[in-house]
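As you look at this complex, bear in mind that one protein chain is not there, while each of the others sits in place.
Here is chain A:
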Amino acid sequence: MEFNFQFDWQAAIDSLPFLLKGLPYTLLISFAGLAIGFVVGIVFGLMRISPTRWLRFPAVVYIEVFRGTPVLVQVLFIFYGLPTLLGGPINALTAGIAAIAFNAGAYISEIVRGGVQSIERGQREAGLSLGLSPPQTFRYVIWPQALRRMIPALGNQGIVSIKDTSLFSVIGVGELVRQGQVYIANTFTALEVYFMIALLYLAITLSLSLALSLLERKGLVG
C-alpha cells in the first residue's frame, strides 16, 4: 500500500492565524465557566454537607442532574431549548459559559465536599475549643486546609472543562474547533488543522497543570 499523502507543515503553519482567532473564545468560555463553576461548586458543595435537609436535598438534585447528563446535551438545551421558555434568544457564548459553569459546578461540588470532609474532626474541635465561632472555624481552620487538598482534583476538572468547550462548535461559538472546521471547509487540510488544534489544547492544559503544580508546591510547607 502506498500513501500519496504527506503532512504539509506549511499548511499547518498557514492555518495558525485563523485558528488563533478561536483561542480567546476557548479561553473565555473555559475560565469564565470555571470561575463561576467554582463559586457554584463551593455553594452547592457546602449545602451538600449541611446538617439541614432543606439545603442538602436541592444540592443532591443539582449534582446528580448535571453529572448525570452529557455536557453536549446541556449546552444544546440551554442554547436551543431555554429560549422557548424565556421568550428570547440566548447568546451562544453565554450558553457555552453557562454550560461549563453548571457542569463543572456539579463536579466541583463533590470535590469541595470531599475536601472539607477529609479534614480531621480534631481540627474543628480545636478551633471551637479556642472560642472561634463555627463560621470562623470553617474560614480560618477548615477551608484553607481543604482548599489545599482540593487542588489536584480541581486541576483535573479544569482540564476536563477546557476540553469540553470543543463541543460548543455545535452551537456556533467561534472557538478553536469551530474555527478549524470553517478553515478546513475552504482548504481541505483536515490532517494539519486538527493536528494544530490538538497542539493548541495541549498548550492550554499543560500550562494549567504547570501553574497548579507550582501552586501546590508553594503550599507544601505546613
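The rule we apply is simple: a contact is a pair of C-beta atoms (placed from the backbone, for glycine too) under 8 Å apart; a residue touches a chain by one contact, two chains touch by 3 or more; residues count from 1.
As a convention for this text, contacts and distances are computed from a predicted model.
UniProt lists the omitted chain of the complex under the protein name "Peptide ABC transporter ATP-binding protein" (options: "Elongation factor P", "Fumarate reductase iron-sulfur subunit", "NADH-quinone oxidoreductase subunit M" or "Peptide ABC transporter ATP-binding protein").
Listed residues A:Leu72, A:Ile90 or A:Leu132: the one in touch with the omitted chain is A:Leu132.
In the complete complex, the hidden chain is touched by one of A:Gln145, A:Ser166 or A:Gln181, namely A:Gln145.
In the full complex, chain A touches the hidden chain at residues 120, 122-123, 125-133, 136, 140-141, 144-145, 148, 221-222.
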